[in-house]
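I have placed the structure first, in the form of structure tokens, so that the comments after it can refer back to it.
Apart from one protein chain that is not included, each protein chain of the complex appears where it belongs.
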Amino acid sequence: MSSLNFDPLQLSIIVSALLVLVTGIYCLIYSRNIIRMIIAIEVMMKAVTLLLAFSGWLMGRIDLVQSFIITMIVIEVVVAVVAAGIALSVYRHNDTLDIDQLDELKG
Amino acid sequence: MNLPILLLLLGLMVVAAVAAVMIRSLLKSAIALAALSIVLAITLFFLGAPLAALFELSVCAGLITVIFISAISLTGNKPKEEEEEKIRERRARFLKLPIFLLIIGVFVSLAWIANGINISGISDPAAPTFQTFKNLFWNMRQVDILGQVIVILAGAFAVVVLFKERDQA
Amino acid sequence: MNGLGFNTFIYLVIIPALAGIVILFLPKKERLIKSLLVFAATLFNLITAIRLFGLEETWHTKWGGLSNFGIDFALRTDRLSMFILLAVGAMAFLVAFYSFAFLRDKDYGKGFYFYYLITIAFVNGAVLANNLVLMLFFWEGLLVTLFGMLLLKGRHKYPTAVKALTLVGVSDLALMLGVGVTGFAAGTLMMDKITAIPVEGIAVLGFVMMMLGAIGKAGSMPFHSWIPDAADDAPLPFMAILPGALEKLLGIYLLVRICLPGTGLYEFLPHTPVSTVVMAIGALTIIFAVAMALIQKDFKRLLSYHAISQVGYMVLGIGTALPIGIVGGLFHMVNNAIYKSCLFLSAGAVERQTGTTDLKKISGLGAFMPVTMICFLVAALSISGFPPFNGFFSKELVFDAAMESGIIFYIAALLGAFMTAASFLKLGHAAFFGKPQLPEDKKVKEAPAAMLVPMIILAAACILFGVWNSLPLGQLIQPVLGDAMAGHNYAGWPHTPLLVIISIIVLILAIANHFFGVKRTGKGLGAVDHIHYAPGLHFIYNRAEERWFDPYEILMVISKFFAWIAYGIDRAIDWIYNGFFVWVANSVSKGLKEFNTGKQSQYVIWAVSGLLIVIFVFAVLVK
Partner (left out) sequence: MDNLLLIITGSWIALPLLVILICNLLDKKTGKSWALPAAIVVSIGQMITTGLGLLQLGLTKSGFINFTIFWNVNDFEEIARSAWASAFFSVDTLSLVVMFAIGMVSLISVLTAKKMNPDKALNFTNLLMVLIMGMNGLAMVADLFSLYVFLEITGVASFILIALYKDKKGLEGSFKYLIMSAMASAMILAGIAIMNAVTGGVTFSHISGLFASGSSLHTFHAISLVLLVAGIAIKAGLAPFHGWLPDAYESAPASVSVLLGGIVTKMAGVYAILRLAQDVFINAKGFNYSLLLLATVSIVYGAVAALKQKDFKRILAYSSISQIGYIVLGAVCGSPLGFIGAMLHFFNHATFKSTLFVNSAALESQVKTRNIEEMGGLAKQMPLTGTSSVLALLSTAGIPPLAGFWSKLLIIIAVWQTGHSLIAGIAVFASVFTLAYFLMIQRKVFYGPAEEKFAGVREVKGGLAVSQVMLSVITVVMGIIFPLVLLFFQTRGMI
């Protein structure tokens, strides 16, 4: 059989990364909890990490991608810290984590 | 690389991600996120990026989970107080997600197979093989290292500004 | 090179303009400094013009290296423009000198000096410009200063200013169109590169439009009717310098620039339809304006109609396209600038000393203002064409050319000469001779020296240019034509004795007519009443006085009709813009505002839909 002209490995990795990404965006739209939105962001970053690693592996340049991932993780942590800090401060103000309470700014 | 193992790992990843989003308890969500990180770390290891896997494991699965859990405990997780109706409504909102994901996954896979898409990758004749991780990271990517330094500084200032209890100016 | 850098002539534009701007910032009280500044600037202008004389140069710069669409800042002098510059410089200097005295107790002195200097700068610029668009720029700038000067006496002069703006603006618009067509027909906007475009096809439009622009600036029909109104409403030095001298110089400069045989912009030949059209305009201008001048009862108004009618002679002369006609036209232009300014200045002296220019109120001033009277007489004899004053010689040249081009034009010119002489006999008689009628006239004194000196100089120039007419003709005017002269020399006594005899007969007839009229009515002012109130003519005169024949008024009636129609359309469009669009914009904006609920999920949804849009764009492009 004239081998499948697609690589199941590529397919599976890209599709699963896409699914994880979509999960994150879905959660950003439908979640009402601030902390869960931050979790959704983290979930999206995981998908991106997978994609990055995959790209390096595909090109045989995994070392380059390793350095990318390390930098990325550092940034990810800082963003998570900032987000958590903001969530905490919001909680202190509103006594709730409901995102729907954050709608003073509009129009 | 072993395709079945990879498929298993990827499946686990998707499940963990959906779980992190769907589980009602925030604490369990955070733990699901940690699980997602762990699975990702294993995948990275299999893809030949052990250092990145190590980082993922220690920082994402460890540090970020700690941050989340402390944030959750500081804000007080009050699932019990949620009314029955709210819970049902929430379930209705999130139950669509797996179906949605299934449709997307199947559709994209079919489209991929039907079009015979293949990322051939560019075989760069001048692709240097002598590049070691050390050389790459410390010499070639020193701009990124500078970025890391700055972003960590920013993180420190974030802690100073945002986590201070008493400040209602 | 006269020891000057060849781009010195840019100073002719810069120095007066700078001086004008400085004056604008000087306090109102500093009369002396302002006068000195004006004096220095105009003197500099005159000296530079003299030193530039005989220098034929072209100066050319690109606008800062960026692409410039062929509109370079290019200046040049040639024989024509250096002659005009000299005339401009001299007239500007004399009138400036005169206005120091005239404007001493007027509160609009500052504004006048500002506009005056800017006007000089622009006139110089327009004459120097080698690029048609650059010339147009200066030309249009003059429109602004004209408007400003007419408003100097206050807001209530607005109608006159608007009238002038409209009429001159229309002619400038024609010029603009003409410049465009000329540039298109010639393929370049540089005047020294354009020679003798054949007047055919689209070039006919270009020629006619540029010609209209030129004669419109000179004040010929049908762009003339603001000048008599301005005589009532504008400061007198303005009349002396702008309609009296500079505008004629500039307008005729352009007309000659267009029509000059051999080197002009267009190929303009005798006995062609275009030539006939130009001559007809000239002839009509003479007849109409002089006929109106005949019956005026106001010193300034009478002069202002002559300011129009004299243009007719120049246009007629140049319109013949014969060398003798062009020489005559140019000579007449110089002469006109001299004696018309002199006349206006004497009118100014009379106005300043008596407080009025109404001929019914003044008479017998000659006894009190002898110098003014003598200057007036010299200029009046000159304009009427009495030998040996300068007007005689230039008119003879024009007569000669008109005779050669068609007897009808000659008769028109002759008729004009008759009426000119008659009207000045009347004017002189009424104002300076006879018995002083009103008691206050007895207290009148001679004008101050600062006003007399320019008048005396101008009057002397009238005599000089008449007696020694080979000076202006040989040195200034005939070189302009260059090869086209074909060896002729028109200096000295007129070459056609028959025409001279006819002219003198006409003058004698005018004198006879005057005495007939004076005898009939018993006073100088009534010398032409028998023409004014002749059957038939009376009716036409009345209508003319009621401005039935004023092209501006006709234009206004037509435009009122159009305005009435346009108003309705405009209201509808206005509603669409001011009502409908605003309503739509406001309601859309309001809708957008309400649509934004401030919910985070909404923002995410927008972003996702934006992502879909981007995907869609890419998908369309891939297809």
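Chains here go by letter, A, B and C, matching the order in which they are written, and residues are numbered from 1 within each.
The working rule: contacts are C-beta pairs under 8 Å (C-beta built on N, C-alpha and C of every residue); 3 or more make two chains touch, one makes a residue touch a chain.
Just so it is clear, the model here is predicted, and its values are computed rather than measured.
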Contact list for the unshown chain, restricted to visible chains: A, B, C
Identified contact with the non-displayed chain, of C:Ile505, C:Ala534 or C:Ile613: C:Ile613
Missing-chain contacts mapped onto chain A: 17, 21, 24-25, 28, 34, 37, 41, 44-45, 47-48, 51-52, 54-56, 58-59, 61, 64-65, 68, 71-72, 75, 78-79, 82-83, 86-87, 89-90, 93-94, 102-107
Interface residues of chain B (partner: the chain not displayed): 115, 117, 119, 121-122, 124, 126-128, 131, 136, 139-148, 150-151, 153-155, 157-158, 160-162, 167-169
Residues from chain C at the interface with the omitted partner, ascending: 64-66, 585-586, 588-590, 592-593, 596, 598, 600, 602-604, 606-607, 609-611, 613-615, 617-618, 621-622
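In the analysis below, only the chains that are shown with their structure count from here on.
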Chain-level touch network, classified as line, ring, star, complete or other: line
Mean-CA-position distance for chain B and chain A (Å): 5
Residue list for chain A, restricted to those that touch at least two other chains: 30
Multi-chain contact residues (two or more partners), chain C: none
Touching residues on chain B, where the partner in the complex is chain A: 1, 3, 6-7, 10-11, 13-14, 17-18, 20-21, 26, 29-30, 33, 36-37, 40, 43-44, 47-49, 51-52, 55-56, 59-60, 63-64, 67-68, 70-72, 74-75, 90, 93-94, 97, 100-101, 104-105, 108-109, 112-113, 116-119, 121-122, 127, 131-133, 136-137, 140-141, 144-145, 147-148, 151-152, 154-155, 158-159, 161-163
Residues of chain C defined as touching chain A within the complex: 593-594, 596-601, 604-605, 608
Of all residues in chain A, those that touch chain B in their complex: 4-16, 18-20, 22-24, 26-27, 30-33, 35-36, 38-40, 42-43, 46-47, 49-50, 53-54, 56-71, 73-78, 80-82, 84-89, 91, 97
